[in-house]
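Input: one structure, supplied below.
Note that one protein chain is taken out, while the other chains of the complex remain in position.
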Amino acid sequence: MNPERLLSLTNRWFSTSVGLTLVIFLSSAICGFLLLPYADADSRFSGIWDAICNAAGFPVKSSATDIIQPEFKISGATLGLAELTSPSPQSIGRGATLAQQCAICHGPEGVSRADAPNLAGQYAQVIYKQLHDFRSGARTNATMGPFAAHMNDRDMIDLAAYYAYLPRIPSSRDSAEVPLIVASGAPTRGIAPCGSCHGTIERKIGSPWLNGQPAAYIEAQLRYFASGARRNDTNQQMRNIARALTDDEIKAVASYYAGTQ
Amino acid sequence: MTSEDHAASAVVAQKIERRWAAISILIVVFLTAMAAVAGIHQATMPQARVEIIDPEKIHLSGEFVETNLGSAIEPDGSVTVRAVGQQYSFTPQCILVPVDTKVTFRATSADVVHGLLIQQTNVNTMLVPGYVSEQVARFSRVGDHLMPCQEFCSVGHEGMWAMVKVIDRNEFMSLAASKRRVSCVE
Partner (left out) sequence: MLNSRRLVLAHFWMAFGGFGLALLLGAWQMFIRSPLAGWIGNPEWYYRSVTAHGTIMGYVFPTLIAMGFGYAITETSLKAPIAGVRWAWAGIALILIGSIMAMIPVSAGLASVLYTFYPPMIGNPFYYIGVVLVVVGSWIWVALMSINLIRWKRANSGKPVPLAMYANVAGSYLWGWTAVGAALELILQIIPVAVGLRSTIDAGLARIFFSWTLHAIVYFWLIPTYIAYYTIVPRAIGGKLYSDSMARISFVLFLVVAMPIGIHHTFADPMVGAGFKFVHSVFTAIVALPTLLTVFTICASVEIASRLRGGRGPFGWLVALPWNNPTMLAVTFSFIMLGFGGAGGLINMSYQLDASIHNTQWITGHFHLIFGGAIVIMYFVIAYDLWPHLTGRNLANLSLMRLQLWLWFIGMIVTTFPWHYVGILGMPRRMAYYDYTHPAIADQALPVILSATGGLILVVSAALFFVILIRGHLSEKADPGEYRFSVAVHPPQRVPVALNSHGLWVGLMIALTATNYGFPILQLAVRSDTSVPAVYVGVK
């Protein structure tokens, strides 16, 4: 019926459109893969194939020299372990036995009567990370260091599972008065709302649940972060915040989370 | 209108139309050529390489360990700034750079996609976990700039702002002489 064949070089629509597309693609490719990489003075390509491969985006491993290594221990705890998110009953049971030695400071049910942190209902990853860091020396504490030194990974996982399993102490605070620094942070000072990592709005793996922690403990840790005395927060994520907090804000945050406000 | 008139007017219409199509094509060619020429003469090309890196290990070793972050002077007199973006801050929180100097920003993300934008400048790049972003800049004036994260990185994104201070070159050099990595974090 239709004498005009579409996919044939004699059809000028076909030949023109395919030809033009080819010309445009090839000329832009020559320009993008050869001319422009060579024109870029910063690119330091070793040859034509190097230029083409890089312009095509063939990945290379980042390699830098003259790196200043830290003189202190950096936290190397891995938080993605499946046992931390779904612990076995055996793990929790073993953790309960191990936890007896922690009860003096952290309370028999994980609720401290001193100013040690309450561990009941704390995220398993948090307890595991801190124990790991106490053992490696990424976090230093005269009391916790020796305890952690004798633990193996299994012990830490079991303790974490046990404390995560315990019920949290109910909050005693009136929810009405949330300090601005807690609810909204201070954006241009680089402070996000506390709850965006610490579990009330959203949880960032490795950040502790703060409600009900002793005010003295929170305040001390914020000051350690600000001064750099504590630096087991990966990539300075908490030091960045603590340094930007004012003295009053540190006190407000501590008493808010302790529920004493 | 007779059919002859009709045919004649169709020819005229087609002529005008073709002329306009030609103009349109010229506009497009001009725009493309402008981009290419600007790319060659002002060397404002996107980063030249795709570099990959393991975001789970950047804090342990390699160029993004925390003690290696901040501004470093290179042998050729230029400055390299290394930074990490994470939920919800940049490290270092305050970046110090000299004026009128070639500055190479190298940055990556520790967790999700972030963006790095220095206000009032053309420094603007994405930080994608697993990849290293690089951008070259030159600051022509002394002054302070805000550096917000420009890509949604989950709740807390609105609190992810850092600072960039552009200072006098000599001042910067004397600071850098005593410390090998400088920043304005107190």
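A and B label the chains in the order they appear, each numbered from 1.
The definition used in the following text is that a residue touches a chain if its C-beta (ideal position, glycine included) is under 8 Å from a C-beta of that chain, and two chains touch if they have at least 3 such contacts.
All figures in this text were calculated on a predicted structure; none of them were measured in a lab.
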Contact with the hidden chain (one of A:Ile68, A:Val111 or A:Ala183): A:Ala183
Contact with the hidden chain (one of B:Gly62, B:Gly85 or B:Pro148): B:Pro148
Residue among A:Leu9, A:Ile24 or A:Ala149 touching the omitted chain: A:Ile24
Hidden partner interface residues of subunit B, rising order: 6, 9-10, 13-14, 16-17, 20-21, 23-25, 27-28, 31-32, 34-36, 38-39, 42, 44-48, 50-52, 54-56, 87, 111-113, 115, 117-120, 122-134, 144-146, 148-158
Residues from subunit A at the interface with the omitted partner, ascending: 1-2, 4-7, 11, 13-14, 17-18, 21, 24-25, 28-29, 31-33, 36-37, 40, 52, 54-59, 80, 178, 180, 183-184, 186-188, 193, 195-196, 199-203, 205
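The working rule: only the chains that are shown with their structure count from here on.
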Sites on subunit A touched by subunit B in the complex: 28, 31, 35-37, 39-43, 45, 54-55, 57-62, 64, 66-71, 74-76, 78, 185-193, 196-197, 201-202, 204, 231, 234-237, 240-241, 243-244
Footprint of subunit A on subunit B - complex, ascending: 32, 36, 39-41, 43, 45, 48-53, 56, 58-63, 65-68, 72, 84, 86-93, 106, 110, 131-132, 136, 146, 154-162, 180-181, 185-186
